[in-house]
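Every protein chain of the complex appears in place save one, which is left out.
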Amino acid sequence: MNAVVIDSSSGVTLARDHIRDFYDSYYSTLDDVELESWPQFFTAECLYRITARENFERGFALGAIQAESRGMLIDRVTGLMRTQMYAPRYYRRFPGPLRIVEESGGGARVRHNLLIVETLVDEAPTIALCGTCHDLVVIDENILRFKERVVVYDSEMISNSLIYPA
Amino acid sequence: MNAVVIDSSSGVTLARDHIRDFYDSYYSTLDDVELESWPQFFTAECLYRITARENFERGFALGAIQAESRGMLIDRVTGLMRTQMYAPRYYRRFPGPLRIVEESGGGARVRHNLLIVETLVDEAPTIALCGTCHDLVVIDENILRFKERVVVYDSEMISNSLIYPA
Partner (left out) sequence: MNAVVIDSSSGVTLARDHIRDFYDSYYSTLDDVELESWPQFFTAECLYRITARENFERGFALGAIQAESRGMLIDRVTGLMRTQMYAPRYYRRFPGPLRIVEESGGGARVRHNLLIVETLVDEAPTIALCGTCHDLVVIDENILRFKERVVVYDSEMISNSLIYPA
């Protein structure tokens, strides 16, 4: 994890470049399957949710995957590392342009599209997930972290094998 | 529509950031299917064309879809909203890096690649369009608008269902 360190004494709002660096670090950590670093991108209390577009638009809180603390994310990763480390498949994330839709003291709501491409070792790559992210990025212990990350995918079903974090 | 407002008194050429914001707003308006806002991204007289690469390279003016005024775009949207509002499919746009290939007083020619991913509710996402955009972005009534937007797709056929704007 390459933490994006913020000099909080300056009191400025988050710069575009810092947010861009934060996402670059986040997605490359996931692409490289550095699962043990993943929970550190979230605040101790947080919302992490992956849900279908239909549920999201109807305001349903239920999601395919949900966690409400860094501890729950650590549990999830521990399970994954035990069972899936040698799975012969790769995921690579292609985020669209980042849009800062709202900024307030120390936090920014960021939206962007996300394409996750899945490659099984002997097959051609396919699209595992196409959707949009509704995130809240904050300064926490002098680095940037997600306070909220909600990934809304367009289909009702996602790839059964998409068990790695998005 | 989040119009990108330009202070025309400054007389400067268009900044990269303004153009980026303009496209972010354009593509998210389409992704969110806010069709009634779409024509406002174009000048009253404009060129909107979606055409196959083969036609484009041979200089054929004929395109699969063409409009020459905002009024024609409004007509198109009105028809779409009447017939297609509940279609159970989604399109999401992934633009490549924006390249400003020419700048003159108040206008910029912008090229970039475009990938449109289509998701039917019960199926895995697929690529509906892969191509490149040849646009002319101008300042019009103090905001940015397309004076020209020509989307050139690589195949001879595009998804039959790609009836929404690109």
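Letters A and B name the chains as they come in the text, with residue numbers starting at 1 for each one.
Criterion: contacts are C-beta pairs under 8 Å (C-beta built on N, C-alpha and C of every residue); 3 or more make two chains touch, one makes a residue touch a chain.
Because the structure is a prediction, the values reported are computed rather than measured.
J.: Going by the contact rule already stated, which one of A:D31, A:E54 or A:E103 would touch the omitted chain in the full complex?
T.: For the chain that is not drawn, the touching residue is A:D31.
J.: So which of A:Y23, A:F41, A:F56 or A:Y153 would be touching the chain we can't see?
T.: Only one listed residue reaches the unshown chain, and that is A:Y23.
J.: Please identify, in ascending order, the residues of chain B that touch the omitted chain?
T.: On the chain B side, contact with the omitted chain comes from 53-54, 94, 96-97, 99, 111, 113, 115, 126-127, 129-132, 154-157, 159.
J.: Which residues does chain A use to touch the chain missing from this display?
T.: 20, 23-24, 27-28, 31, 90, 92-95, 115, 117, 119-127
The criterion applied here is as follows: only the chains that are shown with their structure count from here on.
J.: Report, in whole Å, the distance between the mean C-alpha point of chain A and the mean C-alpha point of chain B.
T.: The computed centroid separation for chain A versus chain B comes out at 28 Å.
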